[in-house]
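What follows is a structure written as structure tokens; I'll ask about it next.
With one protein chain removed, the remaining protein chains of the complex are shown where they sit.
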Amino acid sequence: MDYTLREMMAIMAAREIHDGDIVFCGTGISMVAAMAAKHISAPQSIIFFETGAIDSKLEEIPMAVSDSRVMYGAASNGGLLDAFATMQNRITGDHVIGILGAAQVDKYGNLNSTCIGDYSNPRTRFSGSGGACDVASFVPRCIIFMQHEKRKFPVKVDYLTSPGYLDGPKGRENAGLMPGGPTAVITNMGVMRFDNTTKEMYLAGYYPGITPRKILDNMEFSVDISKATEVPPPTTKELNILREKCDPQRLLL
Amino acid sequence: MDYTLREMMAIMAAREIHDGDIVFCGTGISMVAAMAAKHISAPQSIIFFETGAIDSKLEEIPMAVSDSRVMYGAASNGGLLDAFATMQNRITGDHVIGILGAAQVDKYGNLNSTCIGDYSNPRTRFSGSGGACDVASFVPRCIIFMQHEKRKFPVKVDYLTSPGYLDGPKGRENAGLMPGGPTAVITNMGVMRFDNTTKEMYLAGYYPGITPRKILDNMEFSVDISKATEVPPPTTKELNILREKCDPQRLLL
Amino acid sequence: MGTGAEKLMALDEAIKKYVKDGCHLSIGGFTLNRNPMAAVYEIIRQRKKRLHCYAHSNGTGIDELIGAGCVSRLDIAYGGNGKAAPTCIRFRAAVQQGKIQIEDYSNYHMSLRFHAGAMGLPFIVTRSGMGTDIVNRWGYSREMRSKDPKIPCKKLEIIDNPFEDWCGASKVVLLPAINPDVTIIHVQKADKFGTCRIEGLTFCDADQVKAAKNVIITCEEIVDTEELRKKPEYNQIPFIHVSAVVHVPFGAYPSACYNYYDYDPQYLNQVSKFAKDDTLYNDYLDRFVYGAKSHQGFLDMMGTDRLANLKADKKTGYAVDLDRR
Partner (left out) sequence: MGTGAEKLMALDEAIKKYVKDGCHLSIGGFTLNRNPMAAVYEIIRQRKKRLHCYAHSNGTGIDELIGAGCVSRLDIAYGGNGKAAPTCIRFRAAVQQGKIQIEDYSNYHMSLRFHAGAMGLPFIVTRSGMGTDIVNRWGYSREMRSKDPKIPCKKLEIIDNPFEDWCGASKVVLLPAINPDVTIIHVQKADKFGTCRIEGLTFCDADQVKAAKNVIITCEEIVDTEELRKKPEYNQIPFIHVSAVVHVPFGAYPSACYNYYDYDPQYLNQVSKFAKDDTLYNDYLDRFVYGAKSHQGFLDMMGTDRLANLKADKKTGYAVDLDRR
């Protein structure tokens, strides 16, 4: 069955979500991934938004985390303070998996969604952190969506908006952060993970038709590709659910 | 018209409340005083409780600040955090007048509602602060209800639960507290106020039939009585409103 | 913390599973209202010991736990119970007899400490209490604190405002967070997964729940999930915080439950009479708590007429013209 790269990315992310996870969702493809997980393999996962809705029913895809569509059928509709407390609090926070996007990611999984160029006089300004810095600070597992382009995988991010492993092992601990950090970077070419000891990014999987070499060519820094294997493509079942149940209007896919 | 001392006390306190004041109410006589003020001279005063009800309608007298009767017809029913924030916040807090009771008060208006004897091994234990320490810390004006007895007006309180002027002028400022402090101590014999400069208690008024001498006899420390005048008794109108509108069931009077 | 599974349980089972001897416990409600009394009496019946309790102003509930000897330590702001007991009587006796260790705070202090626990913060800030003995006198010694990892190393700390005089504050008080092992609250409506709707004043219940490692909800009614989710903004507690849900009508009795029933002045006055004497109070426990076997047994002793008399009026949420002398 044919599929787009965007569909592949959504399915790859969905596969990272375990049953019982509380899934912090942003806008766009992260919402489709969370919905797909809930429909495919993690029916007891709980979708929640920084704006305060917990366990949203999502009858239609929201176009922003403030979209009234996130409120429908939720267990509770609080506010930002409630949502972030749920993550900062270890009792609930340890069950949260975050899904984030960014303009840049470095080899330690640090993210930039603020600007390119000097902060005080930027060449390109982006939206800024939103809740990303908070999520990355608080939760034990994060999935990061990226497009594989050289400038998006720089040696050093122009502005460190959301913490990955900072400068490597002990980086978070030294800074005073909770344990955590990204678990997977999902791109249009493959899936990167982080070494348990060095906290450095490595290539875990490449999509059918993509070579590890091509992935390296699209990054400024180099990563270990020795453990990489080809990722199984989306199944027909996965694709059908994604298309029919998650985004029938094709708003995001 | 005949009246009881308890009625006199309630009316004296009601006279301290200005139109537009937000009145922090405890249980008992303070509630009757706040209701009396609202019915007599301060119709725009707002009755509120530490449990979170703001501008309660009070169709029946509540027997505690958690009594469901405080919820009726309120503008909002929040929680403790909302109530105390309303006082800690200078924007609203400066409009609040507190009404408090205590087991002991000293010449600087510091209150004890915790224990008699040594704190670690008390002879008599009382309820403790509740919200009193908070109110006394935050609001610019406080009325204190006391029974005039020697042991209740000691040179030094056994435990300083709620701050008055602490050790005198600059006491609150040195401790780090906001400006504030008690404005009147209303007893079964008269009304005491605090000197603007020394922050010491003085006798401002005595009830008909009571002499300043008798008041001094019922205090461990001495106060200036030179400014004291006889207080006008409750008017017929005041008494009628108090009895008919505020506590028709005679639960507290 | 709870999952999305169903959590309905019998009360004795929930108490047995989550309230262990020596554990740190907070209960919801305030003086006369929405104390989880059914759970309190069940804790007494199961003769739990050495509880470390955290209370702002849980009058009735905390006083019975203390009276029955379940409590060793208590962080507290207020031990009072309305007209029936301006100072809680068994609390007073226990303190005066040195039977429990206590540490005093204000109501805002305790509310903030729960708030910090709910937010996952080590401490929280206030401008309340500087210059008072609440700040200057500790109930738990440094030595005791250093030996027990479940108590913070200090009662509190005062620091200079690091932002000069921003907001006019020169100094502030820092208060350590509370994260109880268990919080028990009584609510009007819950679903079988633990999502709760509290009617009327919420006191600190939601923060006490979110701060706790395990949470038992007792409720007047189990409501359909679909029904509760029609107005998610009125549900203060989503199921993710809840471990057990117990259906206990009149579960706050003899304290009040807004929109359902009023407090019982007659019962509270009676307890106060018994509470003044150690022997009488033990007889009281034997008869009304141990003797009742269950909350239903206790309610049966009270009789349906008496409970009907407390029934809340639809408009006001309390029993209008109830004899409250």
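Letters A, B and C mark the chains as written, and numbering starts fresh at 1 in each.
The working rule: contacts are C-beta pairs under 8 Å (C-beta built on N, C-alpha and C of every residue); 3 or more make two chains touch, one makes a residue touch a chain.
On a predicted model such as this, the values are computed, not experimentally measured, just so you know.
Among the chains on display, the ones the left-out chain touches in the entire complex are A, B, C. The hidden chain makes contact, of the residues A:M12, A:A37, A:V105 or A:A132, with A:A132.
Summary of contacts with the chain left out: across C:A39, C:I100, C:M130 or C:V172, the touching residue is C:V172.
Where chain B meets the omitted chain, the residues involved are 20, 22, 44, 46, 53-55, 57, 71, 73-78, 81, 85-93, 95, 138. Where chain A meets the chain that is not shown, the touching residues are 27-28, 50-53, 59-60, 63-72, 77-81, 84, 88, 90, 114-115, 119-134, 137-138, 159-163, 166, 171-178, 249, 251.
Interface with the hidden chain, as seen from chain C, comprises residues 116, 120-127, 152-154, 157, 159, 161-164, 166-169, 172, 174, 176-177, 179, 198-202, 233-234.
Please note the rule applied: only the chains that are shown with their structure count from here on.
A linear topology is adopted by the chain contact network, the touching chains following one after another without closure. For the pair chain B and chain C, the distance between C-alpha centroids works out to 27 Å. Look at where the CA atoms of chain A average out and do the same for chain C: the two points lie 40 Å apart. In chain B, no residue touches at least two other chains.
In chain C, no position touches at least two other chains.
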